[in-house]
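Structure provided below as structure tokens; questions to follow.
Right, subunit A next:
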Amino acid sequence: MVNPILLIIAPLSAAFIIPLMGYGLKRIVKFIPPLVMGFNLVVSLSLAPKVIKNPIIVFLGGFPPPFGINLYVGPLGILFSCVISLVGFIVSIYALNYIKQGAEQKYHALYLLLLTGATGIVLTGDIFNLFVFYEILCISSYALVGYTGEKAGIESASKYLIQGSLGSSLILIAIALLYGKFGTLNMADMASRIDSVHTMELFFPLVLFITGMGVESAIFPLNAWLPDAHSSAPSTISAILSGIAIKIGIYALCRVIFTIFGATDILQFLMLLGLVTLLVGEFSAFSQDNIKRMLAYSSTGQIGLIVFAMGVGTQYGISGGLFQFTTHALSKSLLFLTTGYMIYRAGSMKISALEGMGKKMPLTSVAFTIGAFSLIGLPPFIGFPSKFMIVYSVLARQSGLYIVFLALVLAGTVIEGAYFFKVIQAIYFKGERKDDRAKEAPLSALIPVIILVLLIIGIGIYPKVLTSILDSSAAELLDRIGYIKEALK
Partner candidate 1 sequence: MDFLNNYIFYIGAFGLIFIGLYILLTRKNLIKLIIGLSIVDTGVNLLIICMGYLKNGTAPIFSRKGLNPETMVDPTPQALVLTSIVIGVAVLAMALSLAIRLYQHYGTLDMRKIKEQKW
Partner candidate 2 sequence: MVTVMKILEIIVSPLVALIVGIFFLGLFRKMMARIQWRYGPPLIQPVIDLVRLFNQRGFSHGAVFDLGIILSLAGALVLVLFIPIGGMCPLANSGGLLVILYVMLFAPIGIALSGGEGANPNISIGISRKLILTLSYEVPFIFIILSLMSYYQTISIVEIVKAQAHYHWSLFSPLFLSGVAYFMILPAMLGIRPFDMASAPQEISSGIDVEYGGKYLAFSQIEHALSLFIVIALFVNLFLGGGNLPVFLLKMLAVFVCGVFIHASFPRFRIEQATKYLWFWPTIISFISLIVIQLIR
């Protein structure tokens, strides 16, 4: 059996090795991330069937929790780790040719560290360890957003840093307060001591957690960094940030709310929060003329949708939310990757600059279209089953208020459809490109795009491949007692 610890150790050690590679080995540096992420993908996939039956608990240093740190490799963790390594793998292939500016070597190391952080967060069973990995994720994001040293990137990175660090500090305060209250850092142990969140002193850490993690997961009033950072980072980084990083924030939030606090009474509020995030995101994207900023705002909207689905709080709803997470990770990274080369060829991020790309870059354009369709939730793409599940789960609650919420959510989807179709029209049916500079993206960029397209269509047609892991993931989130039992066995 493969030990899940390798999922964290492999990219980490690769990141440590990269700076060692001197001038002679510099050329092969860029092949390390795909290799490592490919390895991670294989490991995650091979673990998945076992984990669905029984979660794997890994003791680090040989000490049982709550005394040592443990990894809790449940279905949820493996689902996230699969998606992380998948998207990481695909984006790193794309980066082979795409990343040419700046400190190339450092880019790859930072990239691997970002994914390490993400994987660490989803696998760990210790709240402070989660915080540490959370910081790895955040700091590497700051660095990656600004690493080109361009004006926009630096500005966004510094704003991101201030907000993100403030959020982290809030999380740390919450951890300190919880430690003061319970004297333990293990999530399962903590969960077993929290009977309910109705007491006032417990609610304050919860609020701190929501706010702190909300910054990274881009919940509405806390997401001001997102459009800046996503639009000014290189496209590969935008893809990773949008596809992975913010979802990890959601994961952390869900862990805290569902597993540690079991705070079911906050779920309706969470739903509202998701709804507002969705609407604000979609509205902001609606009249954007910068394509990457538009995609970034759309990410906000999608986060809103995921949070909304999580807030439904039923097994089906959470499955839907997780499905939507997968959808968004695949589709949004596809969108960012395709726009990456379009922008590169067009020399501008304006939507009007992409006009007529459908002819010059046919495959890329088709891929963009498919990504957009999928995000809107049109069949037969992956977005449809996820939307299907979310809608069903909301309606299954049989409540008038929920139907109103749902109507607003779907209104958001309509707005999303409107601006995506606008871009598709611009790409295909507007303007003629005379310049010969615009040509199809290189093979290294097309391969990941094609993989993503195949996945999007494949899962869209046959969503069953995901249902079992989604269902057990949702069960893991809902079944606090089971989690505690497994972790403290």
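As a working rule, contacts are C-beta pairs under 8 Å (C-beta built on N, C-alpha and C of every residue); 3 or more make two chains touch, one makes a residue touch a chain; residues count from 1.
The candidates came about this way: all candidates are chains of the complex that A comes from, given by their letters.
What you are looking at is a predicted structure, and each value in this text was computed from that prediction instead of being measured.
> Identify which of the numbered candidates 1 or 2 touches subunit A in this complex.
Spelled out: of the options 1 or 2, subunit A touches 1.
> How about subunit A: which of its residues touch candidate 1 in the complex?
128, 132, 135, 139, 142-143, 146, 149, 151-152, 154-159, 161-162, 165-166, 168-169, 172-173, 175-177, 179-180, 183, 185, 227-228, 231-232, 284
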